[in-house]
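All protein chains but one are shown at their positions in the complex.
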């Protein structure tokens, strides 16, 4: 950590600041510049809150060197973490997983039918929302427990493991019992109580990036889960909010190599929510595979125009089949395959 | 609601779409253009999900006319809502409330001392976090219940009502019993389960704007609270996330007249979190008053350099006193005063 | 175009607004709603300025249906435009062009050496800045005319056509004489006088997307060039500005299918400026090819650490060779090749 202090800082003030830091076991190296005095802190600076030091009016800036995360940090854990779900492996050099399904579970019959279609298309897991975060309180809020049980039925029929979103810690037991991967949605990425709660389980967690969260904040959200003991975290990029109105969000594929450099965890891409437009889903899926993603999560619906939510971004099963076929050819030329 | 369909749409397709809408009780007016066919829907379109209609490949766009919120909408509730807390009135033409206090409650003695200072400076309510949303799991997470009780002690000594943040619905009873205004933080603005939970109480709710949420999404979050029966909602702008690195966030003061035009609810400004820099707090506070804000919520700390969180944005009590004095002169020239 | 007026609008006011529009040859269809009156305009609305209509206090909103661009619009020009430069074809189903070279031209010997390396790696055009837009007036501003002549020498030796940036219309003759593709940089995307100037030539124009410009504004910038008579426009995405500090910009690959749907013009990707980090260039290049890009423009330097500008994002020639080899395998599975 580098602290820059103004030249007007009295010696007593500098000594007080540095004394407090030295008392925390840090070594201090000082550089006296023409316009500023600069101090380098050596040791475990993750215990220091930069904001507290910046409160000093003589401090010009505080810059952290190195990352504030530990358990997710590849520096301290060089091997890839492989998350395993019912024998399907996610991450590292493993094959690419393709998760398909509707935005919302709409009933037992329909989810079983879509699950079958997902399986036939070549998908290896089933997605579907039972508890739905909706901007409007007047919009369909999901089938709740009934939706979870419908997903379970679909799994019984097809064998596809289930990914679905948890919105509140009071439903955690229901999810631990019935679900294979617990999704934390973009709007709850910094719902820290919820992160801690899933961190106390051993279930794999699909952690979506917040609408406007930096990569570092996203990794820190994973760190919340991991610091409670659960290291089965899968990152999921689903687009960030920008000024561009044409797409629902702006898909940031550069996070794929970045997450793989900074952390040892898998990352998958959600092109459906990122673009909000089914016509863009195939090209963004192929791009994600080419960029090294460990998986895709894609909305699939038998009849998108009648979907209860997000129909505009859902693929029909035959389009999903085509996408997987094309994706496989790209996966193969980069030395992987579709799981 | 206006639906634009491509000229390539077959008549049967158009009829099917319009038939489904007519069946929901809407009247439809059509305009046949050179490149597109345009349909205007008349009636209660808040029951329609535009995304569902956009799923139709022949639909070019769906545009909502008018707002998707009802209870917060000034169109249906022209009079200002005045929120009352221990006799202090917030909103409408009432005097401007100034809420002061530390980012985090650090102990009973310190919060009582700051509360006294806030009161002497002219503040009328006390803020302070007991449950703290922190980016890092390794940062101080707040004193929890002990912090809530310390705030209550400070209230007993000074009479200042308490505003503090609720992060999880399982603490709701504790808040209803001890707290005067329940704050929903920026990171939980779309934690819909939490919104519904506070909506079932009768406590006033301070609803912070999310880091990257639009004004419409913010009003819809208020609508979640109101649709459960609680109409005591106060909006709080705390800056939005932009590309600018100099300030912590970008304070958007234009929301003051917009919220007052679109809704009947009060709005207050948090210049401390918005800027992240105590040197900017006074000027942004005066600007907020001049723009018509109903209140300010400001971080105050006896010794910002030793604050357990966010010291860089905290004012010392004598600066807070000056701010209130200057604010009063501006409030008076626009026909209000500081409460 | 759809105009929504408030119910409080007096009939005389409505008649005045609609009368002005009818006088411009537009047909008007009206829908009388419960809360608003809605008017649909049919005809050539590209002559109408929505802002002018919104000036009326009784107007709630004005929404354009369909796009404001004509010459770039695929609706009116369904076939792909293929831009041809010295026999190399860009766009449509043609092979993917890879343009390589340094950020800045640093001298005749070095640019000739890099050009040779680019050619040996499999690149088919040479990039290099002679006039450089730099944030600081104290940074290297480019070799100017000397740089242009050095590029020309490199072309003479290798046969690679030259792409370089024009910053000011007073250098246009120099560019028309010596350069093969004129680049308009991100910072000048809305320098409308410069757009008009290049629009009067017959040279192909590489039009970079502005730092924070929407897709529609970008297409409108192409429309400026095309409306002067030059339809040889190639779009170039180079990342947009977002809140994320890790990358220099956020690369928006979704523009590839969008530009191809909305316009008939080619689009290439600049992963070097988008990410600002050579370690991310290969994966983003492969992703761009998979998503359907017509080309790549990549910074290549023999010795990035000694580059006079932007070394951090430059590839060494052997990395560039690898990138092209991998890119070719992906191009082939989607039915194209590297030119």
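Just so it is clear, A, B and C label the chains in written order, and each chain counts residues from 1 on its own.
One rule holds in what follows: a residue touches a chain if its C-beta (ideal position, glycine included) is under 8 Å from a C-beta of that chain, and two chains touch if they have at least 3 such contacts.
Just so it is clear, the structure is predicted and the values come from calculations on it, not from any experiment.
*Asks:* Using the touch definition given at the top, which of the shown chains does the missing chain touch?
*Replies:* Taking every chain of the complex into account, the missing one touches A, B, C.
*Asks:* I'm checking contacts with the chain that's been left out. Which of A:2, A:149, A:176 or A:306 qualifies?
*Replies:* A:2
*Asks:* Which residues does chain C use to touch the chain missing from this display?
*Replies:* On the chain C side, contact with the omitted chain comes from 17, 46-47, 49, 51-56, 68, 133-140, 167-170, 187-188, 190-194, 196, 210-213, 217, 220, 223-224, 227, 241, 276, 278, 304-314.
*Asks:* Using the document's contact rule, name the residues of chain A that touch the chain not shown here.
*Replies:* These residues touch the chain not displayed: 2, 4, 29-36, 38, 40, 42-44, 60-61, 63, 65-66, 75, 212, 241-243, 245.
*Asks:* Please output the residues of chain B touching the missing chain, sorted low to high.
*Replies:* On the chain B side, contact with the omitted chain comes from 212, 214-216, 240, 242-247, 250-254, 256-258, 261, 274-275, 279-280, 283-284, 286-292, 326, 329-330, 332-334.
One rule holds in what follows: only the chains that are shown with their structure count from here on.
*Asks:* Given the touch definition stated above, what is the smallest step count connecting chain A to chain C?
*Replies:* 1
*Asks:* Please find which chain has its CA centre nearest to the centre of all protein CA atoms in view.
*Replies:* Chain closest to the assembly's C-alpha mean: A.
*Asks:* Looking at CA centres, what chain is most distant from chain B?
*Replies:* Greatest centre separation from chain B goes to chain C.
*Asks:* Since chain A and chain B are copies that touch, is their contact same (over half of the numbers shared) or different (under half)?
*Replies:* same
*Asks:* Centroid from C-alpha atoms only, then distance chain B to chain C, rounded to Å. What do you get?
*Replies:* Those two chain centres are 39 Å apart.
*Asks:* Please output the residue numbers of chain B that touch at least 2 other chains, ranges allowed.
*Replies:* Counting only residues that touch two or more other chains, chain B contributes 212, 241.
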